[in-house]
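One chain of protein is taken out of this complex; the other chains stay put.
First chain written, first letter: the chains are A and B, and each begins at residue 1.
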Amino acid sequence: MTTAHDLGQPFMTPLAVADPGGLIQSVDWVAVAPPLIAALAALAVLVADLFLPEARKRLLGWLSAAGLLAALAALIPLVGDARSTFCFTGPAGGCSYTADHFALAFQLLALGGALLTVLLSLHTVDGAAPNSGSAAGLPGGEYWFLLLSSACGAALLPAARDLATLVIALEVATLPGFALVGLRRDGRGAESALKFFLSSVTATAVMLLGVSFVYAAAGTVQLQGIADGLAHAPGQLKPLAEAGAVLTLVGFAFKTAAVPFHFWVPDTYVGAPLPVAGYLSVVGKAAGLSGLALVTTLAFRPYGHTWGLVLAVLAALTMTAGNTAALRQRADTPHGAVRLLAWSSVGQAGYLLVPLAAAGYADSAEPLGATVAYALIYGLVNLGAFGVVALVGGSGRLDGFRGLAGRNRWAAFALAFFLLCLAGLPPGVVGLFGKVVVFRSAVDAGLGWLAVVMAVNVVIALAYYLKWTALLFAPSAGEAGEAGEAGEPAATRRTPAGLGAALGLAAAGAAVLSVAPQLVLRVVSGSLF
Amino acid sequence: MHLAYPAVLAVLLFSVGVYGVLARRNVILVLMSVELMLNAVNLNLVAFDVWLRDTLHAGQALTLFTITIAAAEIGLGLAIVLLVYRTRRTAAVDEVTALGDRHEADGQGADDQGADDHEAADAAKEQAAA
Partner (left out) sequence: MSTLLAAAGPLEPAARSYLSPTGQEVVFLLVGVLVLGAAVVSVTTRRLVHAALWLVVALGGLAVEFLLLTAEFVAWVQVLVYLGSVIVLVLFGLMLTRAPIGRSPDADSGNRPAALAVGLASAATLVTLVVDAFRSSWIDLSGAAGTTRVTGEYLFSHWVLPFEALSVLLLAALIGAIVLSRTQGGRARPRAGKLRTAPTKPKER
């Protein structure tokens, strides 16, 4: 994989300036390296799966992690000026792929999230635990391959600058997700996969209808060209263009799990393998969010006030629905912990939409920085929380977490820290800063009412995050019964290496950002596109 | 040719597909309705491409991509349907509800719910053992 990267270097300069009138698009290999390396790593894992003996299958997981690390490393030389490639030859101009600050930030989130997911799932994949006799273990090579291809799509999406690439990248990011959700091949996984699949496919069809209308009104599918085309569209095409814009937003709103399209989230997360649920809640959401940001701020800029209002209402509904449903979760429901995280992720998606709505009102891309910063923080912390839930295991009832501090002190502290970050309370200062940034973007854009709704929601969310945190440190009254159910007391288990590494990374990252939040908040001030 | 002909045909087909998605109970029939919706989009895209005389041919390119996406989706979708059928013995959308909020909160349901709980407990044990 690194060879692909190295090979790219000598070719890059001559090809990038190759004759513009030529038939073949010029390719800047360095610019496309992050998604490309992820795709190559996926292929490498798939091929290696064939040749590795059974006993050494655990290497595949580390190979995937290495591939994602290489893809992350490939982001470093891109920092600085925006680079475009796959440009259209001919008079129209424009490019399919642009690696600017926005793309890099979301690629960092997608690839970093995938890396954490790989570490989280190292011990669940059956190749890594050949002696556990687990038939429900996940088939190794295919699991890593699907995860990496999905990460490749999620990394391609924020850099795509035309609707065709955008739609396909979104599909590449989600389609392996269907298989990943059902990969345990039991009833629960199958049902989750089916629900996820059917609703997602329908959303894709609706989105494509919107894309076709936008194409008719604007005459092009390039995001920049659409903005120009819509601004000068003849009057009778305006309603069509607006309908197309709204329908296009449906598909991305579905992937972000914004409110009318959020019903699949809890069922899918509960049935999916836990690392996959964490992956969908972070990387899947990031993919939808970056697509939403691209089409709204770049393509539909002329209609800023229309979708600004739509997104503001969506954001308010999403955070309210997510947080109230999370609040209603009872402590004794099976899989209550995942269900609560699922609903809380719906609520968090609401916060993430706020700066997008603000961007529509302010008529500039500036508030987007808040979304990027908050998404990075949320991704890190949420994957950490999913990691602890995977570590604790058991039936996943919230009751199972009672007195965790007594059994596994580090896990309890980590989970408490992640929850406080999600809630935005000290010592999880980074969550607080993220919320303040989002809040400010809403106020600056004159969306006072949305800021109020958000404040109320943050308070509602405090209730269930704090309740869970308090449960961790409560005396474990029903410990005997719970321990019997979970098989054995959690304290006697060793933490698997990958899981420990992932939790350590997430906790360390969140802690560092809490001490020095300017590292991530710097994104807010710079220009993104 | 008047552009309204293909455009109206496309949106009517799309609406038929929407009806099918909502009204059908068998998952495979739902999938077929989704195919109708995607095909309506294809007709739209091709008509607009020819109408706009697009030099980049974005419409036709996107049509070809949509056909590919649809093929990939239906392949994976049928695999999921078969998996559901193998584990639940049904291909009806409204019988696959064991994960719903209400079911889980009540903790009891139909027979397959019992089997499911068994499976879940099994999975939990394995996770604990791992």
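Everything below uses one rule, namely that a contact is a pair of C-beta atoms (placed from the backbone, for glycine too) under 8 Å apart; a residue touches a chain by one contact, two chains touch by 3 or more.
These figures come from a predicted structure and were not determined experimentally.
J.: Check the options A:59, A:240, A:425 or A:501 and report the residue that touches the missing chain.
T.: For the chain that is not drawn, the touching residue is A:240.
J.: Name, in rising order, the residues on chain B that touch the hidden chain in the full complex.
T.: Contacting residues on chain B, toward the hidden partner: 1-26, 28-29, 31-33, 35-36, 39, 42-43, 46-47, 49-51, 53, 56-58, 60-61, 63-65, 67-76, 78-83, 85-87, 89, 91-94, 115, 118-119, 122.
J.: Which chain A residues would touch the chain omitted from the figure, given the whole complex?
T.: With respect to the unshown chain, the touching residues of chain A are 23-25, 27, 32, 39, 42, 46, 54, 86, 88-90, 96-97, 126, 133-137, 139, 142, 145-146, 149-150, 152-153, 156, 160, 162, 164-165, 168-169, 171-172, 175-176, 178-179, 182-183, 185-187, 193, 216-217, 236-237, 239-240, 243.
The rule is simple: only the chains that are shown with their structure count from here on.
J.: Quick check: in the complex, which residue numbers of chain B touch chain A?
T.: Chain B residues touching chain A: 10, 14, 17, 21, 27, 30-31, 34, 37-38, 40-41, 44-45, 48, 51-52, 54-56, 58-59, 61-62, 65-66, 69, 72-73, 76-77, 79-81, 83-84, 86-88, 93, 96, 98-101, 104-105, 107, 112, 115-117, 119-130.
J.: Taking the complex as given, what residues does chain A use to touch chain B?
T.: For chain A paired with chain B, touching residues are 88, 90-92, 123-124, 129, 132, 134, 136-137, 162-164, 167-168, 171, 175, 178-179, 182, 184-195, 197-198, 201-202, 204-206, 208-209, 211-213, 215-216, 219-221, 266-267, 270-271, 330, 333-335, 339, 390, 393-396, 485-488, 493, 496.
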